[in-house]
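A single protein chain has been omitted from the complex, and every remaining protein chain is retained in its original position.
Showing chain A:
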Amino acid sequence: MTERRDLLVALAGQQNAGKSTLFNALTGARQHVANYPGVTVDKKYGQYGDTEGRVRIVDLPGTYGLTSFSLEERVARDFLIQERPDVVVNVVDGSNLRRSLHLTLQLQEMELPLVLALNMMDVAAGRGLEIDPQRLAARLDVPVIPTVGRRSEGREALRAAIRARACDHRKTAAAVDYGELEPAIGALVEHATITPELAAVPARWLALKLLEDDAQAQRQLRERLPAPQAEALLQEAARRRGDFETQARLDVADHLATCRDQTVGQLLAGVVERREDRPRTTLTERIDRVVLNRIAAPAFLVLTVFLIYQVAIVWGYELTNYTWPLLAGMRELVAGVLPDAGFLVDPYTRALGLWLVDSANTLLNYVPIFLILFALIAVLEDSGYMARIAFILDKVLHRFGLHGQSTLPFILAGVFAGGCAVPGVMATKGIPDNRARMATILTVPFMNCLAKVPLYTLLLGIFFVEHKALMMFYISTMTIIFALLVAKLLTRTVLRGEETSPFVMELPAYHLPTLGGVLRRAIDRTWLYIKKVGTIVIAVAVVVFTLLHLPGLSDARMADFEERGRAAVSSFEQAMAGNAYDWVATAEHITPLLNYYNDYKRAKLNASGAEGSRAVKARFERRNPDYFPLVAPPKGDRDARQASRELRKLSSARKSLRREMREERITSSILGIIGRGMEPVTRFAGFDWKINVALLSSFAARESSVATLGVLFQQDEDQNATLEQRMGEETRAGGATALTAVAVILFFALYPPCLATTVMVKVQTGSYKWMLFSIVFPTLLGLGVASAVYSIGVATGSSGIEMMSWTYFGALALLLLLGLFTGPGRRRPVALTTAPEHG
């Protein structure tokens, strides 16, 4: 009787019961991550086929119960009620059955067709627990399949049980006896069963939820029933709840929990036996005795963070040296496909195409770092140490309105040096306290993202040669000081009204993470990063490109440049007169030859070793044997040597013309005009329009700040100075000092998140309002701080390093003051219909 071939199956269970592991085991690689509509909880679904048909599986978020308090629980519950899956696999932790079965009983009350996956059987055995699945199955009237998720043990049995359960339409009897509440439940059930609109809702479950005063069940009732009918039912529930609570002097919710707990106790009697044959200090306890030791704990924590930094950031960065040539090769490939460059002006498709590839490459360049970072984070999470980090740091973070679980986002975003705010904001998902979560989202961008580092390095190289180390120390520790101060400020002001919830969580037993699980997570998250950030970066790159190119040079200026271009060409033609290769000095050959020459030079630069160099030569000789002697003159060919020299001259004349054009174009571009327009305000912080343009374009992606500065402070061809030297000279000539640099650094540290991050802020907060706030607030703050420091510095005649020290220690003093003398902020509990204090 297999009338339904394709099935919808949901995996439900508590956090860390092994849902995702079983999900992966069941579905293999065929899976997909999406979001539940309107919320930011991941919805993972996948599928497999069995002999009867297709089985679609959804991995529900981990829930302890099915109350509507937390987002995850709400999502899980809505899914179960609205989608009515054909089978619900309740994954339970076999080593902790007592707590797990509360959820099982609630699922049963929802009249869902259950299969119980008794997972972690290996852990249970290791703890000396003997479990009798048959007896449990008989008592619950639910098929029970023992599994070991990480070894895929029990997978086939589970698949068979899912299929069998779907074909079986028996209803299981109510398992829990609620004693004195039963009359009230019975009355409401009767009321519900005679109401046709409620036919689809499990009656007993609805009755319980209404008696419990559950806001979401009440809303559902109002949606399904006409108002008078709904109100009548709600009133009856309220009356019965009141009667019970005055009589029993007990909260209904408490009573339900206690009854369920009793039932669980009865269910487990004789099902779980404990072999008390060995000393019961588990390995986890022994590890924790060291790792959570009052003195050793901070040391372990620092060591862990340092290791993450060293492995992911430092070594990961070295790895990018090997991956960068791949990206550079890709650029060459694209450059080859796009229309060729013109003598002075390139076709727009080429300019934009290369611009896009460059923008994408800056992003993709970080992929090795992210893979490692995400893998390490997955190890921390799976092993159980992440929860310990929250345990150690909660006190400090809580003082400033944050949460123990804010640590992970901060680490990802780069507490000390190098990270990325995008995964940082992404990782705030797990923080249960909404106010702390918001504060974390809004302060994570203050961390040192990898892309801020080049600008710091540049400025330190120009202005703080003697104080480089000290400045670097200030910069890398200032971030956390600022983040804590801002978190405090925000929780006391704009976030005051947000919901908070307590820090209550499980410290799971230590697990050895599996390679597959860690890799899968690292790849999943990296891919998500590429997808989410990639699309944004490309879109923004187009906008910035446009703003930098429009309105473009005036016709008069253009004519002037063209005139100079012609002059350069004609002097090339003159020099080539009488040369054996003079055939190249014609209009049809000059530009292609120059492009060929440039491509060749670039290829030689990228080639490594003598062999690579030979390969490049061979390739270019094949590409155009006629041009080749001009870029690599054969020995003894004097004409070729001379022609090559002339070619180099022409090329450099062309380059400097193009550069001049670019500078003029940027100066008169929309972005340039905006930068100038901002000077009256940014003057107080000491920023001129060039710095403004750099900061504006860094909003698209931080990397571009240094690139834009590079364009703005460009050199003439014969002058072979580094950007540091050029910028140093020019800005010093313009009256800029180390003080300006300090202002820029402070502004950059507090600067709004890059666009990719703000988009992630939108995703995580679910509101454009907060996204806008995350841009405007740091801008004002950064400008305020930079202006104050700059102006005070100018007024008192202090040097840059002095002002930096004052700022740093001022902020530190404020931090200590706030940390020591203020509490964690008033608790504002979740808005609930709470029962009166004493029943």
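The definition used in the following text is that a residue touches a chain if its C-beta (ideal position, glycine included) is under 8 Å from a C-beta of that chain, and two chains touch if they have at least 3 such contacts; residues count from 1.
The rule is short, and it goes like this: contacts and distances are computed from a predicted model.
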Complex member absent from the view - protein name from UniProt, among "Polar amino acid ABC transporter permease", "Sulfate/thiosulfate import ATP-binding protein CysA", "Ferrous iron transport protein A" or "Cyclic GMP-AMP synthase": "Ferrous iron transport protein A"
Omitted-chain contact residue, chosen from A:Y64, A:F561 or A:W806: A:Y64
Options A:L338, A:I480 or A:M505, residue touching the unrepresented chain: A:M505
Contact with the hidden chain (one of A:R5, A:R54 or A:R98): A:R98
Option from A:A238, A:I392, A:L528 or A:A632 whose C-beta touches the chain left out: A:I392
Sole residue of A:G53, A:G186 or A:P298 that reaches the chain not shown, by the stated touch rule: A:P298
Sites on chain A contacted by the missing partner chain, in the whole complex: 64-65, 67, 69-70, 95-99, 102, 127, 253-254, 257-258, 261, 284, 288, 292, 294-295, 297-298, 387, 391-392, 394-396, 398, 404, 501-508, 827, 829-830, 832, 834-835, 837
